[in-house]
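First, the structure itself, so that you have it in front of you.
For this view, one protein chain was removed and the others were kept in their places.
Chain lettering (A and B) follows the sequence in which the chains are written, and residue indices restart at 1 in each chain.
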Amino acid sequence: MNHLINDCTNLIYEIREKNPLIHNITNYVTVNDCANAVLAIGASPIMADDNAEVEEIVSMSSALVINMGTLNQRTIASMIMAGKKANELNIPVVLDPVGVGASTLRNKTVQEILSQVKIDVIRGNLSEISFLTGFKASTRGVDTAMVDEKNDAVGIAKLISNRYSCVVGITGKVDIISDGIRFAKVANGNKLLSKVTGIGCMTSALVGSFCGVTKDYYTATVSGIATMGISGEIAFEKAEAMGTGSFHVSIIDALSNMNSTLFLERCKIDETKY
Amino acid sequence: MNHLINDCTNLIYEIREKNPLIHNITNYVTVNDCANAVLAIGASPIMADDNAEVEEIVSMSSALVINMGTLNQRTIASMIMAGKKANELNIPVVLDPVGVGASTLRNKTVQEILSQVKIDVIRGNLSEISFLTGFKASTRGVDTAMVDEKNDAVGIAKLISNRYSCVVGITGKVDIISDGIRFAKVANGNKLLSKVTGIGCMTSALVGSFCGVTKDYYTATVSGIATMGISGEIAFEKAEAMGTGSFHVSIIDALSNMNSTLFLERCKIDETKY
Partner (left out) sequence: MNHLINDCTNLIYEIREKNPLIHNITNYVTVNDCANAVLAIGASPIMADDNAEVEEIVSMSSALVINMGTLNQRTIASMIMAGKKANELNIPVVLDPVGVGASTLRNKTVQEILSQVKIDVIRGNLSEISFLTGFKASTRGVDTAMVDEKNDAVGIAKLISNRYSCVVGITGKVDIISDGIRFAKVANGNKLLSKVTGIGCMTSALVGSFCGVTKDYYTATVSGIATMGISGEIAFEKAEAMGTGSFHVSIIDALSNMNSTLFLERCKIDETKY
């Protein structure tokens, strides 16, 4: 555990040193927040989604984040094209299966992406990730991140991690991150985070940002998820009395002030190996 | 009137209890604000616009909001498809005819929507709503919400309300809401609201949110419009000295702090029946 936290704090430092370029194919609801979150943590965002350019864009990037928030036929093709190119060049690919379970389009798309692209990290809430197992879970909108079924989440993370040979990050009251062997629990965050749109999307963009500076995607995922949790706590302390608009702004503030010392002081990360 | 205000304050309470899912097919300019406004008032937003999924998404929602802000051929088809499915399932449909009168595309689209979908609430500014009557009105951009022609507005609201058997909400210096029989005037709000983009869009999203918890769409429309007006006043008090960026943030803050007591204290609602 000390080892994991130590590795995370190193990544917090390295991301500002290396300033990796992160390619995001994402949704039009939270895209501005995602770009600003990536900048705030020390990476550089590039948002491009046309199939005539995504292969070139991903080729110059250090990581690719695919976010299914506002899917459409045009961007699905771009996601797969960019993902395949990233695989070819050993560029890490993070998938955020936003709202999977809510429509046949989303269900088919996630299956198509998983069958055609080697995904390095899948980040979602419990209902989204459990859909991938075939387990039933009611997906209700895209903001139902607060589920507290810790035991199930561990089992689901293990299953999906092994099936797709990837890291899985399930965010909720307690976040679960696994590479199939190691299981980290992150207890940072707070309930107000579910009252701002895009927290999940930003978290995935942060995970992608950290994947841009290490080949250890498990640690990158823990870092990204814990960074958002800690920032949410700091923002809550500063802005809860004002309202969710100010809280939203304070999250970006906190991300931009994040550093290794602060991370070390605040993180609530616990690890088990099986 | 006391009855109306009482019903509005009940809706303010119920929306946080019932947390309805609100499907928005909207524009890419103000979509983030709309999602955050819906969350702030206690509902849950889902923004999906591909014709391959809108029928499924609307089927699990409590209301549908169609916003014409950045129309394109792809989403026009989705709007109509989602609207028809909502009609079939008795899910309320709110239409925000953003910028109608400004282009043939918008004019044709609003007519097509109104001929194919039973709309429950139309919310717009005076120039937009009066276009629907065939009356002439200059539409200049989408931010000209401040028109003070109270008498005309009442007549226009009545005409449109009767023609389409729907509730009409005309926002301006004084807002007019009518179901053809009752006419409510809401005198909340202030001029700075016209200096932030998306106030009209957010108002329509709020109206949709309230329609998600009652079959009385007239009261839902009054509630949504008055909620934005009151929030604008509170935001003005807090942030006017800082500038429109802070004012924008404070509007979301105020929405997230809205409750029945505050609404009752602040609302300036007046009702007439003919």
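Keep in mind that, in the parts below, a residue touches a chain if its C-beta (ideal position, glycine included) is under 8 Å from a C-beta of that chain, and two chains touch if they have at least 3 such contacts.
Treat the numbers as computed from the prediction; the structure is a model and nothing was measured.
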{"item": "Residue of B:E14, B:D33, B:E55 or B:D175 in touch with the missing chain, whole complex considered", "value": "B:D33"}
{"item": "Listed residues A:L21, A:L114 or A:C211, member touching the removed chain", "value": "A:L21"}
{"item": "Candidates B:L21, B:I41, B:L71 or B:L132 - the one touching the absent chain", "value": "B:L71"}
{"item": "Touch list for chain B against the chain that is not drawn", "value": "27-30, 32-33, 69-73, 99, 102-106, 140-144, 195-198, 242-246, 248-249"}
{"item": "Touching residues on chain A - with respect to the absent chain", "value": "21, 28, 31-32, 35-36, 39-40, 44-50, 52-53, 56-57, 60, 74, 248-257"}
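Throughout what follows, only the chains that are shown with their structure count from here on.
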{"item": "Where chain A and chain B are represented by their mean Cα positions, the distance between them in whole Å", "value": "33"}
